[in-house]
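My questions will all concern the structure given below.
For this depiction, one protein chain was excluded, whereas all remaining protein chains were kept in their positions.
Think of it as A and B in the order they're written, each chain with its own count starting at 1.
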Amino acid sequence: MNTLVLMKMVPDIVEELEVGPDGKSLDLESLRLIVSERDDHALEQALLLKERRGGSVTTMAIESPDIDEILFTALAKGSDRAVKMVGAEPPLTTSEAAALLARVLPDVPNLMPVDLILTGCQAIDDLDGLLAPILAEQLRIPYLGVVTGVDAETGQGRATVFKEYAGGVRGEYAVSLPAVLGIQAAEKPPRYVPVAKVRSTMKSRTIDTVPAPPRDETSQLEILQMTKPEATGRAEMLEGSPEEVASKVADVLSARGLV
Amino acid sequence: MPDPGLSAYLGLPGWLLLWILAAVAFSLFGRRVVHIVRVLRRARPENRWEQIPRRLWYALTNVFGQKRLLEEPAIGVAHLLIFWAFVFFATSFFWNLLRGLFPFLPVPYADEVTWMALPMEVLGVLALVALLVAAARRYVFTPPSLERTRDATIVLCLIGLLLVTFLGGQGSRAMSGEHAGAWSPAGARLGRAFSGLGIEPASAAALYLGMWWAHMATVLGFLAYLPYSKHAHLLFAPFGVLFTSLRPGGMAPESEGAARLEDFTWRQLFNALSCAECGRCDRACPVHASGFALSPKELVHHFKELVAGALAVSAPAKPALPGSDPGGDAREKASFVGDVVRREEVWACTTCMACMARCPVFNEHIPLIIEMRRHFVSRGDMDVGVKDVLVNLGRYGNSFGKSARARAGWTAGLDFPIKDARKEPVEWLWIVGDYASYDPRVQGVTRAAARVFQRAGLDFGILYEGEQNAGNDARRLGEEGLFGLLREKNLKTLEKARFEKIVTTDPHTYHVVKHEYGGGNGSRELRGAEVLHVAEVLDLLLRSGRLSVESPVDATVTYHDPCYLGRYNGVYEPPRRVLRALGMRLVEMGRNRDEAYCCGAGGGRIWMEDVPGIRERPAENRIREAAGLRGVSTLVVSCPKDLVMFQDALKTTQLEGSLVVKDLVELVESAGAPVVRSDSYVHA
Partner (left out) sequence: MAGNVWVLAEHWRGRLSDLTFELLVLGRELAVGLESRLEAVLLGHGAKDLAGSLGAADSVLTVDHPSLAEPNPEAYCLALAALVEERKPRSLLVPLTNVSADVPSLLSARLRISLSNFCRDVRVVNGGLQARCLLYGGKMETTVAVPGSPAVLGILPGSRAGSEARVDRAPLIEEVEVALPSEGRVRFEKYIEPAAGDVDITQQHALVSVGRGIQTRDNIALAEELAEALGGVVSASRPVIDQGWLPLTRQVGKSGATVKPKLYLAAGISGAPEHVEGMKSADLIIAINTDPQAPIFTVAHYGIVGDVLDVLPALSEAVRARKGIHA
């Protein structure tokens, strides 16, 4: 079971986000990048599959600030290989990234064919589409999203994939391989790898690089402006000690016939 | 009295018989000791040779003075007597043995020497009484964690037997008229008793020989048995004390964690040899009392079995990647760390050091826990809550997962600016700490501290976003690499700052910056600055008059010693002086100073899930103790985690009406108004 995991960096929303001077994009000063949460789950799912079924895991990303640490962390967690696509001019929308990846994958030495391509089912900056389905379409291979479980016996040519629906219901699907899966959550939370291990991996391993193909398509969307969303409303705030507040709440409930 | 070495038994001369017995006993003894030494040699090295004179002093006061044992007075005195009796009896035994093995030596037997008889008889009788006290304690008034093992019974019986046979020997000697009664008071009485029982003086010699051989056989048997029993502590404990850790809070030396015997250091394995299974560690341990899986005594016992070679455990060939399967072979046998010592035991510890503070043989339980945690961490094997915290610490430099930029958000409530120590020189660098900066329940106290510093005219500053978590808890959780990273980042920031002294409101930060930042280049960035806790600084300010008390507080309070300020660093008196200076009446809880009962937050436990089935959380136990003091309205704390834990415990125990929890700083603020006399700062 040879798996390719695609990861990317997105703005960390723990930090305060500000609009940049052009009014259309994020202010870079206040920005800190973090690996997209679902991509972390995708990597974890790939590693779990490898532990269960053998095979190899390759982690790949498009060059961006701080991406090296993510790729080394993937190696430290158990990814067999890390590949970085360099030379693509930023910024890239998701669909532009998908187009480049689709074209570059056959050119990565000793990579294709893979059985599975895993990536997060969505990211917080997917304005013009989600990576997994777009990539699947461009590679002309099957796709399923919102995945919370994958298993495949080697050599069967298909995987059993679980998709999450509302209310805790899951759907079981049979997907022919190779396929792209958009991961919502791995079967276990992403593993922890100690700092010492990542550091020693940085010293002992390397990240392969592959040049980006020339860009032919650009995203069609025209961004007019970016703003912070207006607050749509505000609750009536109740003040006082817990007892006072509780009494006020009881009044409200009483008035509505709820107590 | 006849010479036992020259008497004949079954055709063999006594000395030959003695040679045979001694050979058997010593070879059994020796075989075991050699095995133990071999095991220790397989272990990792650790330097415990520095400061020999200081070490000798520890050994002197604690081995011969039995200092820690006397903390439990009844058994302490009893053990002291048994110990000193042992010293005399061991001397006498070897003397007798030598004389018996080499009958041509021109010296008398030990018990033939008149002036030896008195001290030995007195000690012997006292030791017998002490033995009875010990037996009564173990079998009748059994304290928790003291077990009625077969080993303990055998040992008590052997000691009793050797004392009884000695006294019997003295009695029979008295029957034949040797030794004046004054030198052999017990002997004389026993002699009369024997006569009273109808034993003829003519049989005295035979009785004496019988007693002599019974005594020697008992002691030789004891010698052979010794290294296989918990009584080996006799041999090893004095060395354990000699090789104790001299650095505060003895951290385990750098390692990647321990999974098998060879991964531990010789001193760590040595704990197993010194342990006498007294149970003091268990009785002191807050999580053990709460019903967690950890028993410090059982933990050391696992190591006893490991050293004895009694465990069938595997030795994994190479460290595995996190989460990966090491392969079928290693799975067949149990692993020491994980199967024998279970995860729940290792993660339950709060690193409060109560076990180590009480242990009479100076065993070091916490380094064992840390080594094993390091092993689990290297495999990513830990509680989900812990995982998230470690990720947050690495990424955001705080355990809350909040932006590093928000660290100084608490200052918004102040009406004066605080200097940025990264940009301008300050006299006092204030390292605030995570909880004090980010937790809304603690931020009020932090602001109070700022106002007190301001009113006292201190020239102080903070590092704003430059401050990262000091790393104490990451280290105690076993993530050495993360600790190193945090320390590196903090030292880099400190390098650029200019300050003379460091103050912190957080004991965890205090300990690690004071003692664990100095390795390598650490001392350069710290510029040899004193590191003080806010309680110490407040004490200095009050004593020098730089802060005065305008409205003394007439209240009866009690004080909880934080583990990392108290037990780890011995800072007990400064906060108490502060409270008294404020005019308060201080009532101590039963468990105070180095017996203080941990709130349960340390060692990363504050981030771990509650374990099902625990009786009562440590903080709840402590709150009840405080609430039980008559007239006490306030529990005073001096650590942000204590504040949070005890406030929660007040709610869960529903004692909110009986007690409030306040930080020392808050009390100083409400009582004080400063008189600034800038030339009267008193040096620590």
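Basically, a residue touches a chain if its C-beta (ideal position, glycine included) is under 8 Å from a C-beta of that chain, and two chains touch if they have at least 3 such contacts.
Quick caveat, the model's predicted, so the values are computed rather than measured.
Summary of contacts with the chain left out: across A:80, A:137 or A:187, the touching residue is A:137.
Residue-level contact of chain B with the missing chain is found at 384, 440-441, 609-610, 648, 651. Along chain A, the points of touch with the absent chain fall at residues 10-11, 13, 17, 19, 24, 26, 95, 98, 121-122, 124-130, 132-134, 136-138, 141-146, 160, 162-176, 179, 182, 184, 189, 220-229, 231-238, 242-243, 245-247, 249-250, 252-254, 256, 258-259.
One rule holds for everything that comes next: only the chains that are shown with their structure count from here on.
Of all residues in chain B, those touching chain A in their complex are 256, 321-325, 377-378, 380, 382, 384, 387, 390-391, 394-396, 401-403, 405, 479-482, 484-485.
The residues of chain A lying in touch with chain B in their complex are 14-16, 34, 47, 51, 77-78, 189, 191-199.
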